[in-house]
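With one protein chain withheld, the remaining protein chains of the complex are depicted in position.
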Amino acid sequence: MANSLNTLVSFLPLIIPLAIIQFGLMIAALVHILKHDTYKTGNRLLWIIICICVNTIGPILYFVIGRGDE
Amino acid sequence: MIEFIAFTKKEYMESLRTYRLVTLAAVLLVFGILSPLTAALLPEILGAIDLGDGVVLTLPEPSAIDSWTQFFSNIGQMGMLAVIISFSGSMANEFSRGTLVNLLTKGMKRHVVILSKFFSASVLWTIGYALCLAVCYVYTAYYWPSDVITNAPFAFFSLWLFGEFLIAILIFSGTLFGSFYGALLSCFGAIVVMALLNISPAIQKFNPISLSGDTLALLSGHKEIADFFPAVIICVSAIVILIIASILVFNKKKV
Partner (left out) sequence: MSVLSIKGLSKSFGKNKVINNISFDVPEGSVFGFIGANGAGKTTTMKMILGLLPADSGEIFVCGEKVSFGATKTNRYIGYLPDVPEFYGYMRPMEYLRLCGELIGLKSDEINDRSAELLKMVGLADVNKKIKGFSRGMKQRLGVAQALINKPKLLICDEPTSALDPMGRKDILDILHEIKGKTTVIFSTHILSDVERICDRLAVLHKSEIVLESTLSDLKLERKSRAIELEFEDEIDSEEVLRVLKDGNLFPKKCEAANVEMSLESLYLEVAK
C-alpha cells in the first residue's frame, strides 16, 4: 500500500496538470451553460449531465454542438 | 492571395471565438498527459485486483514503449474523434447558416474558401498535435530516460497525416451535404469502410487507416517504414483529390 502511495506521488507531475485541464474544461463549459439559456441542441440539464459525466469529450461536444449562437 | 489572407484571418477569429482552438488543444493536451500516466499506472491498477485465491495479475515494469503505445491508441481514437467533432461544422455551418452569400457576392473566388478552410484547419491540428506530442515526449523522457524508441518520427508523421486526411474528408463532405451531421456521419462512415477493408491483408498495405492503426507494429519493430509507403502515397493523393473535388462541388453548388 505504501508502495502504491509512493508511485502515486511520483506521478503527481502528470496528475496535477491533467486534473487542472480536465476540471478547467468542465468548469468553463458549466459556466457557459449556466450563463446562457438557449442551446442549439438539447437543454440545460442534459448538457450539465454530459459535461460532468463525459470526461473531456463532454465539454467539447457542448462547445461544438450545444452552445447557442443567439 | 489577398482574399485568402482575409478569409484565413476570419477562420482564426472563428476558431478562437467559438472555442474551437482552446477545446481542441485542451483535449489533445489531456491525452498527451494521460498516455504516460496510464502506461505507468496500469500495472499498479491491475496488480491491485485480486483475481481470487491470491492470484494477482503481474505485468512487466512499464517502459517508454508502453507510454507511446497509449499515446497512439489515445490520439488515434479519442484525438481523432475530437478532430472530427471540431471540424465537422467548419464548412457545413457556412452553408446551413448562409454566411457565405455576402462574401461570395463581393466577388470572392470559391476555391479560396476551400483552400483557406483546409489550410487553417490543418494548422490548428498541427499545433494541437505538436503540443500533445511534445507533452507526451517530455513526460516519457522524464520517467523512462534510458529507453530508445525506433522509427518514432515516422510514426508521429503518419498519425499526423491521417488527421489531415480526416480534415480533407470533413471539408469534402461538409461541402457536399452542407450540414454538420452530414459531414460528421460521412466521416465516421469513411472510417468504418476503411476499417472493414483493413480485414483483407492485401488491401492493408494501401489503406490510409493503417497510418493510424498500425503504427504500434512500427514501434515494436514488426513493420518497416517502407511498408507504409503505399498507404502514405494513397493518403496524400486522396487528400489532394478530396480538396479538388470539394472545389468542383462548391463551384456547382447554389448558396
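Each chain gets a letter, A and B, in the order it is written, and its residues are counted from 1.
The rule is short, and it goes like this: contacts are C-beta pairs under 8 Å (C-beta built on N, C-alpha and C of every residue); 3 or more make two chains touch, one makes a residue touch a chain.
Since the model is a prediction, treat every value here as computed from it, not as a measurement.
*Asks:* For the chain left off this view, which of B:Ala6, B:Ile49 or B:Ile244 is in contact with it?
*Replies:* Result: among the candidates, B:Ala6 touches the missing chain.
*Asks:* Consider the whole complex, including the chain that is not shown, and state which of B:Leu34, B:Met78, B:Ala92 or B:Met108 touches that chain.
*Replies:* Within the whole complex, the residue contacting the unshown chain is B:Met108.
*Asks:* On chain B, where is the contact patch with the chain that was removed from view?
*Replies:* Residues 2-3, 5-7, 9-10, 13-14, 17-18, 97-99, 101-110, 251-252, 254-255 of chain B touch the chain absent from view.
Basically, only the chains that are shown with their structure count from here on.
*Asks:* For chain A versus chain B, what separation do you get between their C-alpha means, in angstrom?
*Replies:* 21
*Asks:* If we count contacts the way the header does, which residues on chain B are in touch with chain A in the complex?
*Replies:* Spelled out, the residues of chain B in touch with chain A are 18-20, 23-24, 26-27, 29-30, 33-34, 36-37, 40-41, 44, 48, 78, 81-82, 85-86, 88-89, 139, 142, 180.
*Asks:* For a test of understanding, state which residues of chain A touch chain B in their complex under the given definition.
*Replies:* Of all residues in chain A, those touching chain B are 4, 7, 11, 13-15, 17-18, 21-22, 24-25, 56-57, 59-61, 63-65, 67.
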